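Here the complex is missing a single protein chain, while all its other protein chains stay put.
Chain naming follows the written order as A, B and C, and within any one chain the residues start at number 1.
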Amino acid sequence: MHIHKFEQFWIKLSFVLIAFFVATVVYGFVAMDLKVIGDHATIDPQNLADTKFGNPGVREVTRNGQTEYEVYVQTIQFAFNPGTAQPIEVPVDTRVTFYITSPDVLHGFDVAGTNLNTMAIPGQVAKFTTIFPEVREYGIVCNEYCGPAHHVMEGKIKVVPKSEFDKSNLVE
Amino acid sequence: MYEEKSDNSTKKLVKILVIVGIGIPVLVELMTLFNLINVQIFEDEKDVNSNDTNVTEVRGFGEGDTLFANQESAVLIDQLRVKVSAQEWRFALGITSMDSTSQEKLQIRVDSLRLQSKKILLGIDSSSWEVRQTVPAQIYGEWALPNGDIPTKLFVSIEQQEADSTTRVSQEIPLHKIPVRYNQE
Amino acid sequence: MPDEASKSTNSNESGKSWEEQDPDIVREVTIDEYKPYGTLTLTLIYFAIVALMWVFMYFVEFAGNAPSIIE
Partner (left out) sequence: MTFIHKYPKAAKVAKANFIVAFIALAIGGFFGFVQALHRTNVFRGFFNSGEYYTLLTGHGVLLALIFTTFFIAGLFVWGVTRSLDREPENLAYTWSWFWLMTIGTIMATVAILGGLVPDSSIRAAVLYTFYPPLQAHPLFYIGLALVVVGSWMAGADWFWSYRKWRGENPNERIPILSFMTLFTMLMWYVCTIGLALEVVGLLIPWSLGLVTEIEPLLPRTLFWFFGHAVVYFWLLPAYYVWYAILPKLSGGRLFSDSMTRIVFIIFLLLSTPVGYHHQYADPGISVGFKFYAMASTLLLLLPSLITLFTVVASMEHGARQRGGKGYLKWIGKLPWDRPAFVGCALAGIMFAAGGFSGMINASMNINLLIHNTIWVPGHFHLTVGTAVALTFMAITYWLLPQLTGRKLKHKTLALIQPYAWFLGMTLMSNAMHRAGLAGVPRRTAEPEYMGFEFEPIFGTMTEMKWQIAIGGTILTISLILFLWVVVASWLAGEKSDKPVDDHIPEPLSGVEHTPAILDNMKLWFTLALVLVILAYAFPLWEMVADGIFSPGALPRPS
């Protein structure tokens, strides 16, 4: 085979580039806590009422001696429950784990302008943990087409100082 | 083959095309690159779009709000919803009279609807726009919307009949966050 | 070896190579003398842009875009 020596050099450089990309991703994943969601659990989308999704909202849990929060969200055509009618309120600098599923069609759950971005698929529970670093409001958009009124589907996350966090809104 | 040799006018055209068709794109990309790096690295702490640009929020009405609050015949919005299905969009409105003691006749009328597309739907065109009932009353109406449109403002009037006189009051009701839901039926 | 070209057209102009018939082509460059320095330059520029932009996108735009999924 006849490969010009410039092209051979370029092919080597290409491998370097590919290896560099893989290395950055692995480094980010391992050392910088930039994860993606994986396989968590399946659920019967027609019977969410009997699960924690039947009473969606923010729950307080204690894990490893720390107070953490769990947020159960149902994405429905065309709202986040909770999120749309009332904002999801969580304290700043605290571990918050989201559990998201859909009883009807595919939706997206994207906290606009952040790296929190996941699909809500009927039958699957999307689970991820995060820490909100600053006190502010975030918008949530559905970023997967979910039907004729897809574009009105939005919600809000309200991150408040720990001292102002109102525990009366928690669900059991 | 293409025309013999490109003559002078073609050469000039090519020059213009290259400047406009390739020059502008290169400029756009360079500006993007410059701005990205400039903003992210050199203006890090400046918080470019300060979040305080408070849009003076006109508070709209929603489910649970009271209409004609300063009248004696105040009414409550107990349902406000856009029901969406593949074929049609419907606007559903439920109103309850607050005062269950008065015996006078009350007529509640949705005069017109202003939609997001700036269209106005007139109430009188369709019989279902007018709802008559005596108090205490709970009324409910549904209206077909143009596909894809959402009401932003309601014009409602009530007529209170007392003996021989009737008082008519109208109110403009800006709506806030109407829940849009898939219509299961 | 099938000469795809000759099948379609130039059957009557066999003697000369196609380069010699094209008026725009001023000389023929053979494989032995051809050194694609220009290509190498362009690809190296591309490599540099891509590598730099990658670092910027990953470590500034993405990693600095918290909150992120940490678990």
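The criterion applied here is as follows: a residue touches a chain if its C-beta (ideal position, glycine included) is under 8 Å from a C-beta of that chain, and two chains touch if they have at least 3 such contacts.
Since this is a predicted model, take the numbers as computed values, not measurements.
Visitor: Among the chains present in the display, which ones are touched by the chain that isn't there?
Guide: A, B, C
Visitor: Of the residues A:71, A:96 or A:125, I need the one that contacts the missing chain.
Guide: Considering the complete complex, A:125 is the one touching the chain left out.
Visitor: Residue by residue, what part of chain C touches the chain that was omitted?
Guide: For chain C, the residues touching the absent chain are 1-5, 7-11, 17-19, 22, 24-31, 34, 36-39, 41-43, 46, 49-50, 53-54, 57-58, 61-62, 65, 68-69.
Visitor: Could you please point out the chain A residues that touch the chain left off the display?
Guide: Contacting residues on chain A, toward the hidden partner: 1-4, 6-7, 10-11, 14-15, 17-18, 21-22, 24-25, 28-29, 34-40, 42-46, 77, 100, 103-106, 108, 110-127, 137-139, 141-152, 154-156.
Visitor: Even though one chain is hidden, which residues of chain B still touch it in the full complex?
Guide: Interface residues of chain B facing the absent chain: 1-3, 6, 10-11, 13-14, 17-18, 20-22, 24-25, 28-29, 32, 35-36, 38-40, 48-49, 55, 84-89, 117, 146-149, 177, 182.
Throughout what follows, only the chains that are shown with their structure count from here on.
Visitor: How big is the gap, in whole Å, between where the Cα atoms of chain A centre and where those of chain C centre?
Guide: 41
Visitor: What is the distance, in whole Å, between the centres of chain A and chain B, each centre taken as the mean of its C-alpha atoms?
Guide: 29
Visitor: What are the residues of chain B that contact at least two other chains?
Guide: In chain B, no residue touches at least two other chains, as defined above.
Visitor: Which parts of chain A, given as residue numbers and ranges, touch two or more other chains?
Guide: Where chain A is concerned, no single residue meets two or more other chains.
Visitor: Flag every residue of chain B that touches chain A in the complex, lowest number first.
Guide: Where chain B meets chain A, its residues are 51, 82, 84-86, 89, 147-148, 150, 177, 179-182.
Visitor: Which residues of chain C touch chain A once you look at their complex with the stated criterion?
Guide: Chain C reaches chain A through residues 35-37, 39-40, 43, 47, 50-51, 54-55, 58, 62-63, 65-71.
Visitor: Chain B touches which residues of chain C in the complex?
Guide: Residue list for chain C touching chain B: 23, 53, 56, 60-61, 64.
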